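Yeah, one chain of the complex is gone here, protein chain that is, but the others are all in their spots.
Chain lettering (A, B and C) follows the sequence in which the chains are written, and residue indices restart at 1 in each chain.
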């Protein structure tokens, strides 16, 4: 694409009134080279986005519109699709065929193995050819492919946090692939903007629980990516938890080391593996990730500990589930697809407080 | 002990202004057979307890006093000692020697193996003979011994939740003892009533983190008890987390099954094992514990899931960290020590809301 | 009523799966003289109450039933009706006509002046004769009438907190009736158990707002009661707020003093006025109510301050909005209606923590 340096890149967000959608909007609105030109929302069409999300008052007057493919194609160079799984499939394909670069936040184009996708999500995949063209969007692992991709399948939040946390150990075969257990926890925004009783304030606050143990859909996504990194099929146990907070995700992962290693040695391995990666912060020995350090940002913090008694490594990684775990990474991918600075629009620190 | 049925049992609480102490007070004050006769607090001596803990206004006018052994012995038949580790050691011994039945909430008398205690807590144990007499206070496992014990060492919160969660699997040798990983999470009250920055509201809320991975002191307590239940030495990996909520604890434990089993089969095993245990609630298949179900109560909720892909069981158990995890269990132990109904003073349900 | 002392009083709760309903259930289940014999719920009929509210596991096995008047009348001596305004009207009347003593938690029988009720709630009152028989249920003000009442109209949470906070000043005519402003705040449970987006965790937490300024329905209820206490019609300004917490309510009320008075003098007036009232705790000068002191209990804490510069008194009162503000007071009323100890079932302290 022969884009002039100073052109503004026009971006559509489809499904803009979900939490991932509006976080993408926040980032696009503060991006030096992107311009939000289309706000797609079935539910809120005709309403100003800033009437639905009041933090955007004075920031944008854009009005939500029916997500019509023709109109989007006229309005935008790129699209971030933040629709539910299944609904996203056709929209992403249609926009890509119109020549837009598309980042799809759903699971629809994430799997190499469509059979697994179809089984896990219970949906027939209608566009296997586009699935082949789509690239799995973790820039730290697939940067060059992402640059050329017409469609990027933005990874799930648990997979992003797990894959970046385990990649060095898998690539270097430092862990027994049969021993992996991932225990993870997410803030409530991970469930989306929903008027369901179980996500109501009084039901969530002062409560902590595991959900879908050994049966969460992200298990298969993690397993496919882990297998690719390791070079052999990997099965793992995955248990997500719900934390009474808005944003944030922590992975506490366990695996048996193939040979003894100290936390320092492993952290060195990580520092080497992620050398030059701006958004990956490897912590020093004895310092562990906390979600408040990454909330509101595109960073991932990774630390670890080793358990000499049992020969295990404990991998700890933290992201903002709708930042690096969704829309932040989506912007990072879009930056790459347009050949601009990967950090553009993502340089503001999060809010510790 | 030839106690008359209608006698009131006079109870002292030493260290009453900590969170475990005041929860013990709340329970004693609502107990049909106990009477709070001594409120020991170094820091707040001379002040009314209800001026320190305002929910007790109108409930009690007791004044905090210097915790003097002679005075306590004159005032009470029994004592709940809620002092820090180390400080508790002498107080418990002194009161026991005066003939009081003592429940010690600290770690000082919890270990069969004093060497491990001394190493882990960095304190020399001065009263090994009392350590031998003390009984580890999980009524569901050691009821008969507790009834006769002069001193009960009340277990830690993580150990209580872990031990009750794994006991049936360990006793029945259904899991590989080398495969055990315990991932646990606690509300902030577990840290005690402290004016430390890291437990301040702004630092804790909207934050989730792991702390002391592979190095928390409760690991050794859990390991000793697991080893006793299994009949062979067990090592395990343990990682605690901090949840932005006041009360509640969840254990998510992992182990490899020695032979395939469904969640139902294992739940049946649990139901059989805990038959007649009022405070242990085994959940049905597909129902998982949540901390809000047990907050404010002495119940433990236990569920599980099995991961066919990896041959693991996932044990899920929830308690109130200062209920069944501390003062609730303390009262349950004291009831047993005095030969009264184990449920006395513990029959009020918790607060879901 | 010639009730034998040892008879158990059978209580039905209609609308038991709302937050006020289940709090009533918690209190009835722990009441020494009440027995929960009917659990009415349209939505959850056929389900065990403890499957809907998991803190009641092991406490009760009662199954929710269609709220049929005949069945309720056979099952119970008394009913607590926790239905929405309007729906409660007929149920309360029907049960009262069957001879049950009824505490209605709705607004349907709260107004002396039916015209105001009909205007404010937009509902025609079908049972004006029962409205006349119903007594407004603040025991501290109307104890003797409540003892004889067939139906008690349990006050709203904001009215309870406001009326008890202002009663001594109104009765003693210490304030200018034209100067009253009530600024109040409630925890989210006040909105009921609802799957509405605006009460979802992510929308409520880390947020504070005023709602319905100068237009909340409780304004008229407060005004009618204030007028009765003062002996002349009173108008006031009332603004409620929503606090990101589950339980708790604070009233901060303002009025101009008719003659100068110190905080101490006014607190003396309060102590005299509420002499012997167990559930009213008048704080000392310089100590102000906090919601955590009353959460989970039936207490009201009242403090005040005076502003010499402006000649105003600031009235501060705190309750648990579903305790003294709803179900706790409902039990207190039911105790009076049956001639038993007013404190029965309400003596457990709340949870500070």
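Everything below uses one rule, namely that contacts are C-beta pairs under 8 Å (C-beta built on N, C-alpha and C of every residue); 3 or more make two chains touch, one makes a residue touch a chain.
Here the structure is a predicted model, which means the values were calculated and not measured.
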Exercise. In the intact complex, which of the presented chains make contact with the chain not displayed?
Worked result: A, B, C
For this session: Kindly state which of the options A:208, A:270, A:299 or A:338 is in contact with the chain not pictured.
Result: A:299
Seminar exercise, completed: By the document's definition of touch, the residue of A:94, A:206 or A:224 touching the omitted chain is A:206
For this session: Please give every residue of chain C in contact with the chain that is not shown.
Result: 178, 181, 183, 185, 187, 202-203, 205-211, 213-215, 235-237, 239, 241, 243-248, 250, 252, 254, 288-292, 295, 305-310, 312, 314, 316, 318, 353
Exercise. Since one chain has been left out of the picture, which residues of chain A touch it in the full complex?
Worked result: 19, 22-23, 26, 29-30, 53-59, 189, 206, 246-247, 278-279, 281, 290, 292-297, 299, 301, 322, 347-353
Seminar exercise, completed: Interface residues of chain B toward the undisplayed chain are 19, 188-189, 193-197, 199-206, 244-246
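Keep in mind that, in the parts below, only the chains that are shown with their structure count from here on.
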Problem set entry | Interface numbering overlap (same over half, different under half) for chain A and chain B | same
Problem set entry | Interchain centroid distance [CA atoms averaged], chain B/chain C, Å | 36
Problem set entry | Residues of chain B whose C-beta touches two or more other chains | 205-206, 246-247, 290, 292, 295, 353
